[in-house]
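Note that one protein chain of the assembly has been removed; the remaining protein chains are unaltered in position.
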Amino acid sequence: MLSTLPVHATADSPKKPRAPDLHGRLLSSRQLSLALAAPLSDEDQTVQPMDDASPTKWHLAHTTWFYESFILKPNLPDYREFAADFEYCFNSYYESKGARQPRGRRGLLTRPSAQQVRDYRAHVDRELGRLFTEGFVDDGPDPLVAMLELGINHEQQHQELLLTDILSLFAYQPLRPAYREPQPKPEPQVAAEPMQFIAFDGGIRGIGYDGSRFSYDNEGPRHDVLLYPYRLADRCVTNGEWLAFMEAGGYGEPLLWLADGWTTVKSQAWDAPGYWEERDGVWHQMTLEGLLPVDPRAPVTHISYYEANAFANWAGKRLPTEFEWEAASAGYEVAGNDLGTGALRPRPAGPGNGRLTQMFGDVWEWTSSAYLPYPGYRPAPGAVGEYNGKFMVSQNVLRGGSCATPTGHVRASYRNFFYPQQRWQFTGLRLAEDAA
Amino acid sequence: MLSTLPVHATADSPKKPRAPDLHGRLLSSRQLSLALAAPLSDEDQTVQPMDDASPTKWHLAHTTWFYESFILKPNLPDYREFAADFEYCFNSYYESKGARQPRGRRGLLTRPSAQQVRDYRAHVDRELGRLFTEGFVDDGPDPLVAMLELGINHEQQHQELLLTDILSLFAYQPLRPAYREPQPKPEPQVAAEPMQFIAFDGGIRGIGYDGSRFSYDNEGPRHDVLLYPYRLADRCVTNGEWLAFMEAGGYGEPLLWLADGWTTVKSQAWDAPGYWEERDGVWHQMTLEGLLPVDPRAPVTHISYYEANAFANWAGKRLPTEFEWEAASAGYEVAGNDLGTGALRPRPAGPGNGRLTQMFGDVWEWTSSAYLPYPGYRPAPGAVGEYNGKFMVSQNVLRGGSCATPTGHVRASYRNFFYPQQRWQFTGLRLAEDAA
Amino acid sequence: MLSTLPVHATADSPKKPRAPDLHGRLLSSRQLSLALAAPLSDEDQTVQPMDDASPTKWHLAHTTWFYESFILKPNLPDYREFAADFEYCFNSYYESKGARQPRGRRGLLTRPSAQQVRDYRAHVDRELGRLFTEGFVDDGPDPLVAMLELGINHEQQHQELLLTDILSLFAYQPLRPAYREPQPKPEPQVAAEPMQFIAFDGGIRGIGYDGSRFSYDNEGPRHDVLLYPYRLADRCVTNGEWLAFMEAGGYGEPLLWLADGWTTVKSQAWDAPGYWEERDGVWHQMTLEGLLPVDPRAPVTHISYYEANAFANWAGKRLPTEFEWEAASAGYEVAGNDLGTGALRPRPAGPGNGRLTQMFGDVWEWTSSAYLPYPGYRPAPGAVGEYNGKFMVSQNVLRGGSCATPTGHVRASYRNFFYPQQRWQFTGLRLAEDAA
Partner (left out) sequence: MLSTLPVHATADSPKKPRAPDLHGRLLSSRQLSLALAAPLSDEDQTVQPMDDASPTKWHLAHTTWFYESFILKPNLPDYREFAADFEYCFNSYYESKGARQPRGRRGLLTRPSAQQVRDYRAHVDRELGRLFTEGFVDDGPDPLVAMLELGINHEQQHQELLLTDILSLFAYQPLRPAYREPQPKPEPQVAAEPMQFIAFDGGIRGIGYDGSRFSYDNEGPRHDVLLYPYRLADRCVTNGEWLAFMEAGGYGEPLLWLADGWTTVKSQAWDAPGYWEERDGVWHQMTLEGLLPVDPRAPVTHISYYEANAFANWAGKRLPTEFEWEAASAGYEVAGNDLGTGALRPRPAGPGNGRLTQMFGDVWEWTSSAYLPYPGYRPAPGAVGEYNGKFMVSQNVLRGGSCATPTGHVRASYRNFFYPQQRWQFTGLRLAEDAA
């Protein structure tokens, strides 16, 4: 993802981000990654369970390489590279940066060791500090500030992935280890509030980021879209509602499914969301706190787009477009059950009282919108131009962040994207319908 | 695809399609399929070269089964099924019609024989005639007329596939057989006219079918979209322009490609459009007239969405959206180099003189739009509801028809769709750019 | 397979094969192939159901190419090649003859047509006739006679394959067509005679071909092996006995199986021999006469080596070695239920009365011997040296011929070989045990 700061944020920014504040945010972001890795052994941090999920160690190193490659080398004149081989090891997908360890083999890298990666982080953090103390940022050009903002946001994305990827690893293990000990959950096991639909007018709406802070290039350019009147559910679909879908034979009825979805259901033998397993007649789900009984009031999660779409068909509803979602979010505070709450799992919604709940945090909400460029979108030149644009095919947009998203990372205009069959993220759904 | 006739065509139709005319069109559609198969031996008609491409014999039988299953059985009281096993053999993908021969194994069906399939066609054609002569259509309900229109349009789609699929089969064969002998091509081998861009205003535009004749359900509901000003090339990209892209290293430069596209280029070792092969230093392309030298002035064809997108990036342009394409087509006659010209290949464009050329016929034009439902779209209940809606994920829309599309089949609102890696159809591209 | 005639047959041959007799045998062998193909439509003859099984048309052409390439071109001075492309199309695996149609794509060749292949055969047959009438054989060198013998034997092998491959194709088809109409089977449905074991002494035995007629190179050199005393069952294992194995849970008990076999059973979901399917509670098997109820008294067939080995373990017995089998066959006439009987299926054994039955014909009998060269074996130089030797790894030897083997093709020393998972041939088993 390319920071759009050079293009539209700093241009009209009322107040330039000040270096000390930026340095502080940078440092705390760097520390958060280490804190998230802390409960894990070096062994846990090394293994890759599947192509989509990278090792913790790789996340820790890749985010560091990003600073080294895109910030320190071009901007700190006497910067000394930590180790020549690390670019090969920890480049993710930047073709312009040359050959790299194949994605599916990131888990073979027992060397460099986790300790070397921590040393790498310390080295790069020190050198990033020099950028500030030696005046490069204060006096520096705006593009450097923009790149540092991008570095922070990039690392935040990997913090979420670190958690979802370690969950994937632990879910594959016979011992079903917990990332942390289960926390008490005082909520009574009563049913969720009935789902309510809230109406929104149609008309022309502005879509895309229009603020003065950081945003990704794929959130712009800001532009108008024409919406028809619609209604959105005031909360996400719950596990309890999903169980009703399952009991009604939802996974066995082809007419509910997209053709590709049905093929996947059959070939993968799906009969429940990801990480669900039945033990003694009770459905459990693998979580960061280990294997726990499914809470019927909490939002369903680890579902693919195919499943979200089939559920909506079964319910006689549909998924919202990303534009409907963004327009509806206007006036809502960007706050919710994100990583900052420490819950590490989606939580039941409170009463809506005529307003949307769970818009931010809990689960990424699948939209019916394909991930495509906005009118006038152009990727930036150079390596960071590979950030977002090259993925704009065959994926769907998700909105709102999840229980694993670092606080402050998402916005109303934030666009996440995954392939329709993927479900190892904290993905869920909110229903919509036409208002006409 | 579900006919939308019951819903919005017949409702406001000024004049109901009359049965005799309908019967005549039906008969000539049925005869066209046989005429297209006539140059092929029974052996040619039996083999399946890859999962995407079905045998001629299967097309002949499947379109017949469609009439038998959706029209004759429900509407002709004393209809006698031709053979009980044929539903299993020739159902394509209708889950509601039960188990069927797996798609990739359609080519194993040496029985029923091609002759039996021809007998099957004759039987069904006779019985369809009884629908008319015994008064079922004249007095019949509108849904039957709508289904007959759907049957004709369905068969037209398979007529195009019959040609592209036999081309695929012949392209795999070492003898590179010709579907028909090459026809003389009197055009001088001079360069194409320079590409011109024609400007279109932005604003709110109506999209989707709004006429009173047949259309597919995915062309509606008619609705408004908001467009920004744009320009469209007055003709399709030519083979000559594509050769320039190849010579500039287009297939070797990852930064031009979508990530999935680049993966495909490497894994498939693509270095040219489909069916191209170099012989003695000259690029040839397999065509329905056999292996022929590439004509630099004709539109490039047999390209994937990935390639179309990469070419547009290289040219500093983009692909149009399907809405831009449809809005631009307003006022143009639906006519061009389709199957009716007998050319069986895309032909060079004439001079544009400030107007768009090649909008209909020649090649299906990839758009940047994902294939998604229009606002308010609902698939019909029942088996024909499986026609279009269940494919609305991971595919892109193409517009305008090709040199293999039967005359009268497409419209300005017509939406074709394929996966981004597919290129055995007559697919090409037209460039677009922002006008701002 | 290389004829060993040049090396040891003709050297000590008491009487050289005379040309007229050879020409007669050649002609009748050529006619037999056409007769076997006669019940099949051109469509049937074109399609390939799986990599192992080639189309009928390909067999007809390949055996013809063999004569053209190895006999006519080198020996008939003014021979005119029928068509230049046919070597590419119909070479099987001779690396020394250059590139060829990939094995798994033989079924894509709708051109050349079946009629062209028949014309090709007629052309080559005429030219082979000239070899005789113009005196090349009579006066010719012994190697030419040897090559003609090899050509006949080579075609006989493909005659058997033609039948097993068309059975494979028909078994994949939903209509389960019959190669020919079922013949009446007058045998009463009574149980088979109890299996008896016949003892054979140990000691040094001569193994390999020692006659003066044609044999394959892999049957020599004749050499001594040391055997321990053993016993052989007087007949093959029957379907009834196999049903008992199935009912005892044989396909579900891993300890009975070789590790590779168990992996195959699970991955292929095998629970019965090849072509078996249960209909209304009765086991049927696809045969050249269509889908028929399993005859409990007939030899089980279409079993892999893995299955044969598991059955023997379950029965507390073992498979014989190929040396035990060959030594035991001494004194038995090479005759049985082969292609010449016209039965086209394995038949129940008659009473053994203390002698072995079913040694020749009915089913190829899996032995426990790996397919390896005999001491002193050397492949011939040149293309025919690729006949047998290059397959001597990972396969097991089978002995005795089957109901699809042309009369006169096999000998006591004849070694057939297949991979342990293959079962589309008429394969079965005979039990053995140590005599000590």
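Going in written order, the chains are labelled A, B and C, and every chain counts its residues from 1.
Please note the rule applied: a contact is a pair of C-beta atoms (placed from the backbone, for glycine too) under 8 Å apart; a residue touches a chain by one contact, two chains touch by 3 or more.
In this text the structure is predicted, and so the values were computed from the model without any measurement.
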{"item": "Chains in view that touch the one left out, judged over the entire complex", "value": "A, C"}
{"item": "Contact residue for the chain not shown (choose from C:Pro177, C:Gly261, C:Pro299 or C:Gly428)", "value": "C:Gly261"}
{"item": "Touching residue (missing chain; options A:Ala114, A:Leu150 or A:Val334)", "value": "A:Ala114"}
{"item": "Where the unshown chain meets chain C, residue by residue", "value": "93, 95-96, 204, 223-226, 228, 254-255, 257-262, 305-306, 309, 368-370, 372-373, 375-376, 385-386, 390-394, 396, 420, 434, 436"}
{"item": "Touch list for chain A against the chain that is not drawn", "value": "41-47, 49, 85, 88-89, 101, 105, 107-114, 169-170, 172-175, 177"}
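Simple rule for what comes next: only the chains that are shown with their structure count from here on.
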{"item": "Whole-Å gap separating chain B and chain C, where each centre is the average of the chain's CA atoms", "value": "48"}
{"item": "Centroid spacing, where centroids are CA-atom means, of chain A and chain B in whole angstrom", "value": "38"}
{"item": "Between chain C and chain A, distance of the C-alpha-averaged centres to the nearest whole Å", "value": "60"}
{"item": "Junction residues of chain C, two or more chains touched", "value": "none"}
